[in-house]
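First the structure, in the form of structure tokens, and then the observations on it.
Apart from one protein chain that is not included, each protein chain of the complex appears where it belongs.
Each chain carries a letter (A and B) given by its place in the written order, and its residues are counted from 1.
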Amino acid sequence: MNAEYQLPEDECFVLNLGPQHPSTHGVARIKLTLDGEYICKAEPVLGYIHRMHEKMAENRTWPQFFPNTGRLDYLHALAYNQNYACLVERALAIEVPERAEYIRVITTELNRIASHMVWYGAFVLDLGGFTPLLYTFDDREQILDLLESVTGSRLTFSYFRFGGVPNDIDDDFIAGTKTFISRMRERIKMYHALITKNVILINRLKDIGFIPAEMCRKYGASGPVARGAGIDYDVRRNEPYSIYDRFEFEIPVYHEADSMARYMVRMDEILQSLRIIEQAIATLPAGPIMADKVPKLIRPPKGDYYHAVETARGRLGMRAVSDGSAIPWRLKLRTPCFSNMLIFGEACRGMLLADAVALFGSLDLVIPDVDK
Amino acid sequence: MLSYLNYLNDTMPCLMAILRLIVCIVCILAFVGLNAAYLVWLERKLAGRIQRRIGPKEVGPFGLLQPLADGIKLMTKQLFLPDGIDRILYLLAPMLVMTTAFMCFVTIPFGEGLVARELDLGLLAIFAFASINVLGLLLGAWASRNKYSMISSARVVSQNVAYEIPMLLVVASLLMVTGTLNLHDIVAEQAGGFWNWNVLRLNASPLMPVAFLIFFVCTLAETNRTPFDLAEAESELVAGSFTEYGSMGFGLFFMGEYANMVVGSTLISILFLGGWNCPFGIFPGPHWLFLKLYALISTVMWIRWTFPRTTFYGLLNLSWKVLIPIALVNLLITGALVKVF
Partner (left out) sequence: MTRAELVKNLQALPGAVVSDTDHKARGFDLDVKLSPENIAEAVQLMDEAGYFLDTMTGVDWLGEQEALRKEADKGKAAAPASESAAGEPPLPQAGIGEDEIEIVYDFNNFQEPYGVVLRVRTPRAKPEVPSIHHIYPIAHWHEREAHEFFGVVFTGHPYLVPLLLPEDADYHPLLKDFVA
């Protein structure tokens, strides 16, 4: 369906998809040049939820920026927390206690599943199936209840601290997580039976929304988009941070590079996350949850530091420049959706409007993450 | 009273006929209005059950007064006229949709003699009116000067053209078997038990169940229901044809959709499922028709809350590459069999 389709510019019409549109998940705006229902040109227009987090970082101390990290990709906020914590810990050379690392991994992976559940529901909703949304939110609710008991919040987490975590997990949390793991495995089977095998869904996703590996590289796309294009890349394994190198898990890779491949990558990722959580809970060590030698005033030594983690949407990088003071000199956020958004503008050329919406959903874009 | 009516009937048959028609029309209006309101309630309740929630429950017992509240809300809202629209067409379109839905009911019999106006070409009249319904959507979309509506209007028309063909082909093959366009006679032929229903008349044409399925799919498409609700595809076209409509303008489109669902389901029941005949040949009456009718509507709703939406080319491919060939084969076989026997 990605055939080259070109019509003189003056014979096309411009359609503004968004910023208020049901399928743009918030406030994305895409300026589409259409020929009938075929897309000649798509130009994403950003900035509708731009909050200038990078400037905010320069106006507050290092720990004060923590809450901001939870407000970028609000669906996988803990990964952003984790990246920021890891970044500053790297700058300060703080060793995080074992138990805290395990807690971080467990909560972040739970959050990843929650994020994928929102994507799943919203994606099928984009395809016109309303019911799965309610089912996936049911699953997400279980996770949020668990996370709420530890972190105190349900969406924009601000849970990690430099050197560890503030609250320990208790037996209830562990028992609840174990129940959730077994429940979720059954649910995934149900989802596959109910949705993945649906012939309409297959027809709408197979061979549609082609994003090849080379395109991923040129656009810096990562996460499920790259893995759906056959790129075997996951920061958790390729550039291990925290304690991910201790767990056994696979990186699901599909080579079709279409919407279905990206869909399947995410579905498999949920199972892999469950595996990680299971292993982490089984080997959870006792001990402190905060490092002893965290300075009262956070003043990373002069220099610049980089840290990347794998979020539900791909590679998240943060580059901090410290001038040795208590306030960051510069903090750059490399958000995964930024690349994926531009790729959408490129990949939907020549598509039908309905397929473009499906492609948009398969990229799992979180607009505050793009707009920063 | 009765004797007085009889007296009137004898002396002024013309007046009585008009009187009867007026009563019938009022009944139809009430029936369609009630149906539209309470089918929305039913749909919301069913969707709630399917999605493991409760559905409306606050207004009245079981949320039964919810349609009333919705109606009041819709009626008290401002009918907003966007800038640059074609005012006349914009206001006319919702009425056209609703009127044609009403008109379809005029010749639909709900039981022995329960019909507003019996026509020999009743079936044809219904199809004629059902087609005008599309015109209403098209006009509304076109007049509201919205790009989403415009895309939707193009979809509506091509979708209806595509599905009218297999639908009428199936009806043509059915008419070869029944030999009449009068709905009363069609139902009468199916009396006796479910083995006499047209859907199971395998001796007339072995493809009859297939014809039934085609007709059902076409009804889904003609009434713009999922998985063929491309005209209103909210994830692509916001609200399709009635993006710009609010208040009762929207309300009428909405009621029209449900009224059309009732028309479609009633037609299926009458043409294929024996109308008001009991499956076992006992106690025939309108209640059987209503039972079948609402069972079909529930099925349509069930489909809506289970399946994702197909795409436009998927929809047209299904019609032109699958349904129409099968319908043609069906027509051919039926024709041959009718000729032979």
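One rule holds in what follows: a contact is a pair of C-beta atoms (placed from the backbone, for glycine too) under 8 Å apart; a residue touches a chain by one contact, two chains touch by 3 or more.
Small disclaimer: the values here were computed from a predicted structure and weren't measured.
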item	value
Chains in view touching the one left out	A
Selected from A:Val27, A:Cys40 or A:Leu87 as touching the chain missing from the view	A:Leu87
Selected residue (touches chain absent from view) among A:Leu15, A:Leu72, A:Ile231 or A:Ala354	A:Ile231
Positions on subunit A contacted by the hidden chain, ascending	46-47, 50, 52, 54-55, 58, 87, 90, 93, 216-220, 226, 231-233, 238-239, 303-308, 315, 317, 319, 321, 329-330, 332, 334, 338-339, 342, 346, 371-372
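By definition in this document, only the chains that are shown with their structure count from here on.
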item	value
Mean-CA-position distance for subunit B and subunit A (Å)	45
Residue numbers on subunit A that touch subunit B, as the complex places them	13, 15, 21-23, 34, 36-37, 124-131, 134-135, 138, 198, 200-201, 203-204, 352-355, 357
Subunit B to subunit A touching residues, read off their complex	47, 50-53, 147-148, 151, 154, 226-227, 229-230, 233-236, 238, 305-314
